[in-house]
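Only a single protein chain was left out; the remaining protein chains are all shown in position.
Presenting chain A:
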């Protein structure tokens, strides 16, 4: 493999694994903030225990999320220096703001939250967790505004051989971002919610700490229900927007070689042959693609062959068709997991509110446990669709992937970093899973912490006074 392929593989691996931890942090910090809010309002220690117990998962995960994020930031310069030179003027700004606005907020206030239970008032301590939660969301907002620029470049001009920023607010009002951010955010919130619901279901199945895990299940299933209903709403908007701005990605995710005709049917499954540019087998539902694309029962969608001809005219000769099979199937996997999440959340909420949870059969609890994996599969598939579907571009219409890679880096170096980071990430994921299971198995700490002795270096007496 050459530098380009290795660098792409490294980016894919590290990004996918990083995006295992990030949604957990976003989702769990919101849930913990909700639980602690209930503690402050209802003054019931149960909710404090809940915030602390689920907070442990958050902290284990947070550490991994933070450290794997550093690599993401450095990787652009290390493996993709020509990309960094070309878009740095535009792309660097959201990254810098992400650090300044979001990372400082998260990292400072998570420290205050962990070590501050006995040193801060209840309200201040609660505010810390909300600031952490807001920080994780702001971080997503800024990183997605950078990503949205890659999907649909706005607010720039080409000058001195690079994209220079002309309108900062255009980056923030990029319509791509307005769909992509809420879609991703609610997927992340659902990830945390299904994690808590799944672990709670496991404990309920074994009839452990029912008084603790029933309310945990309740809180998380409400959040899971709301978020999993909102995901497809924004996803639908994003898909319609795709038809306008990146028709090739839309065509590839439908395996649509020729123009669809009007009205356009939706392909449920297809056997795709990218060599011959045709599908050997398709199963279609009439009207549905028109409905998905335009919210009405008519309207044609352009096919890849037509678009390829258009792109060659606009950008010169070359292959502008992304890997079709990957795009097509990741889209369908994403949709399938999304539907399964809604069904599970609906049924879970029904059981909770009908107070039938306790009498529930083991099969439901088992399904909820399996349900933990659904958001991860959906998140990964969604990102693969969005990033692979954009190929051969890194910045759509402006810069191709092959022109983005670092010219000075050699294959051996990238191979070394690919192997070491992949190995390390897999180990960390294993350790994280081990600690999650261990923490869940141990269950909540029902005894309260003993009061701590605080030594004040500024106090007179016992200790030496430091500043004189």
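By definition in this document, contacts are C-beta pairs under 8 Å (C-beta built on N, C-alpha and C of every residue); 3 or more make two chains touch, one makes a residue touch a chain; residues count from 1.
In this section, contacts and distances are computed from a predicted model.
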| Can you pick, from "Cytochrome d ubiquinol oxidase subunit II", "ABC transporter permease", "Activator of HSP90 ATPase" or "NADH-quinone oxidoreductase subunit M", the UniProt name of the chain not shown? | "Cytochrome d ubiquinol oxidase subunit II"
| task | Taking the full complex into account, find the residue in A:98, A:180, A:254 or A:387 that is in contact with the omitted chain. | result | A:98
| note | Of A:46, A:120 or A:178, the residue touching the omitted chain is A:120
| query | Which is it among A:89, A:175, A:282 or A:403 that touches the chain not included here? | reply | A:89
| said: What does the interface between chain A and the hidden chain look like in terms of residue numbers? | reply: 56, 59-60, 62-64, 66-71, 73-74, 76-79, 81-82, 84-85, 87-93, 95-101, 103-105, 107-112, 114-116, 118-120, 159, 164-166, 168, 406-409, 413, 416-417, 420-421, 424, 428, 431, 434-435, 438-439, 449-450, 452-458, 463-464, 466-468
